[in-house]
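A single protein chain has been removed from this complex, and every other one stays in its place.
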């Protein structure tokens, strides 16, 4: 650390280029960078404090960042901080705000008039309830049906605004007038978070199981912003976290037998774990087995019970 | 600590009596205690770990708790934990959830049908916008006007439910069908928090400036629950925090001169702090001066400029 | 939730049996349970709040807990809370305290006399510096050398206590007299944490790479306490987290080619990832390749470059 006199005020050219730029999300939302602190290099600097060494070559820096991320050494990633300005429907914001390790200043509809914009769903965007996944959607409605849903929504959102305006005109307190605003109403906020916690947010919200709306924000933040801000950490995040595959202890056991060509033992193990229960002579739905089969597919393998 | 062998599983008789009981709040909300850990005595035990001493007499315990709270020794209060089950309109929940140091499991309208209940405002409960306070209300509308507002609200909430039901009937994904639910829709949650952070929550949300709706919840939690759970800490909280008075360095300076009978110096100091600016020959509105005047009133004094 | 009226005050028989019992760790440390809130069933209850359903059969409860843990649904695990009383050398405490999401009351050497006990290393416990791992140890010294190290340590710790006592006898302030206490000095604390964060702590500190001393505490907490407190969650934690295997996106790619029997492509991919760099005709040390080889071994496979 003796010789470590370089300061971390290096700015990232490619991020500076988009500073303040609004990346549109959904029909009227956006994300933009207000300010940031630190870069890939700050992660390295922080790690080197722990290791008591000065900075080295760029290639070693890349290796170090990748090592840290792969081995879940999280504190160096906390040394980078970013502040975003977001405009997002209250419905998605309700999910967003559940991430507690961030700083937030949200637009106040107690103090000010509610933003006069609600997220509208166009005729091609209405999603059907998933049958397999109780908390998911699957496929879109044809535009004939979608068109009617959009029309009704428009009618409803107009009524909502009318009611809100009526109350304000009468002199109802803003804090009470807002009580029936639809969750589709846009809100805005400054949201500040460190890179480690942002990556946690992205891992959850860029995931295929995340709801489309918040996933759209997460994807924009990841692909447009983090990729420019800390490109090495971003690449490592994709390699070691987003696109990694976790095998449970059961999966390791079954796979080992399977790769050894021991079919009977493989089936016995799967049986033991309750994966092969049958209903009416057919394999019953079993989440763990299905997840395992998907992993096998990714590895180019097929389960012996298939 | 040598002799400290007593365990903290003492249960509080008066809290156990209300365990699970629903305390109604607003028109269809409630708060109830699901579980708790620790009592006034646990605060004492934790403090004595720091001080390395065994338990003493009950009177000393009371003095110790009061000393800790008065001097903002916060960690012993973190040793008590409570889990509540609450039913609250989403609008109030949006404020509630801003307290980040709590554990939360909220009812999911992505997985399940939205609760079929919205907070309704009766004809006598409509509040007027405060003129002085941009984020407050002041006084109620006469029931003739209130009645019309309530009627319109009913009409609107019915429409909201109709739209929601239409979508579900068509097979729209629950996660999308909910997007226009009004903020008045009730949600439920398990909310777990330690006593220190709960007192912070109560200090903010029982305050006269807090919005009526969340204040109603906070008041119920404080008066009905914390008062039974940790009565000594609760009393100390009221004496040293809720009902205390903070004088700024300016207020101390002005008050000292005032109590010394030095009228000119008092006025000069107030002038220096910008409290006595005049507009059209009359004192202009000045928040700091007004706050000071209110404190003087509480002490039975009157400002010399009045 | 309508019918969910059962409260969570069910106590865990097997945990209640050990309540207050000191589990010894190291030469003079311990861990004991002071209090706890919640059980396996509370995890289920919390999850069912989200899903809006009443409790079901025990077998389904087990499945639900396992599902939640496997899919990193963390909030239901936050609904269980435990309070431990620990005695631990300051050196290990320095690592312990880095876990920020816990409540702590530590014994104060500012207020009280330092605990008159230091962790002593016996003649068979001195560990050699690992050659491969800069922050690890590997193997033990023979007792002849160990004996001398222990003797010198004893001499040193006696001197440390002498100095401390001298200062106190002279009337030096306790807060200053303690300034040269060795890190081996024992401290005590109440440590309160929720199950989710405790499992994070255990995942890190029970890991083979954790330092022996803190690993001893973590192992005791896991095997003796959590296993009794929330046995179903504990089993799931071992199956899905402690004993799981994570494959990076690179490892998946190489393994897929390998399992398809495409040797050349396998080597080309490994080459591309920099795993096969040679120095003097031999494979150079490469962490990622070595980690992958270990995973292959666990699956009964051998890398083609071996």
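Order of writing sets the labels: A, B and C. Residues in every chain begin at 1.
Convention: contacts are C-beta pairs under 8 Å (C-beta built on N, C-alpha and C of every residue); 3 or more make two chains touch, one makes a residue touch a chain.
Given the structure is predicted, the values throughout are model-derived calculations rather than measurements.
Enquirer: Kindly state which of the options C:71, C:137, C:263 or C:297 is in contact with the chain not pictured.
Expert: Hidden-chain contact among the options goes to C:137.
Enquirer: Among A:94, A:178 or A:192, which one is in touch with the chain left out?
Expert: That would be A:192, which touches the missing chain.
Enquirer: Which candidate, A:14, A:112 or A:297, sits in contact with the chain we can't see?
Expert: Considering all chains, including the one not shown, the answer is A:112.
Enquirer: Based on the whole complex, identify which of C:74, C:211, C:227 or C:286 touches the chain you can't see.
Expert: Of these options, the touching residue for the absent chain is C:211.
Enquirer: Please output the residues of subunit C touching the missing chain, sorted low to high.
Expert: Residues of subunit C in contact with the hidden chain: 89-91, 94, 97-98, 100-101, 104, 108, 110-111, 118-119, 121, 126-130, 134-138, 141, 145, 149, 152-153, 156-157, 159-160, 163, 166-167, 170-176, 178-184, 211.
Enquirer: With the missing chain put back, which residues of subunit B would touch it? List them for me.
Expert: With respect to the unshown chain, the touching residues of subunit B are 67, 70, 238-240, 242-250, 252, 255-256, 259-260, 287-288, 298-301.
Enquirer: Since one chain isn't shown, list which residues of subunit A touch it in the complete complex.
Expert: 1, 5, 7-9, 19-20, 34-38, 42, 45-47, 49-53, 75-76, 78-79, 81, 83, 85, 103-108, 111-113, 188-190, 192, 194
Convention: only the chains that are shown with their structure count from here on.
Enquirer: Compute the centre of every chain as the mean of its C-alpha atoms, then state which one is farthest from the centre of subunit A.
Expert: Between subunit A and every other chain, the largest centroid distance is to B.
Enquirer: Grab the C-alpha centre of each chain and report whichever is closest to the global C-alpha centre.
Expert: When every chain is reduced to its C-alpha mean, the one closest to the whole-protein mean is A.
Enquirer: So what's the Cα centroid distance for subunit B and subunit C, whole Å?
Expert: Result: the chain centres lie 38 Å from each other.
Enquirer: Could you grab the centroid distance between subunit A and subunit B? Build each centroid from C-alpha atoms only and quote it in angstrom.
Expert: 32
Enquirer: Going by the touch rule set out above, which residues of subunit C reach two or more other chains?
Expert: none
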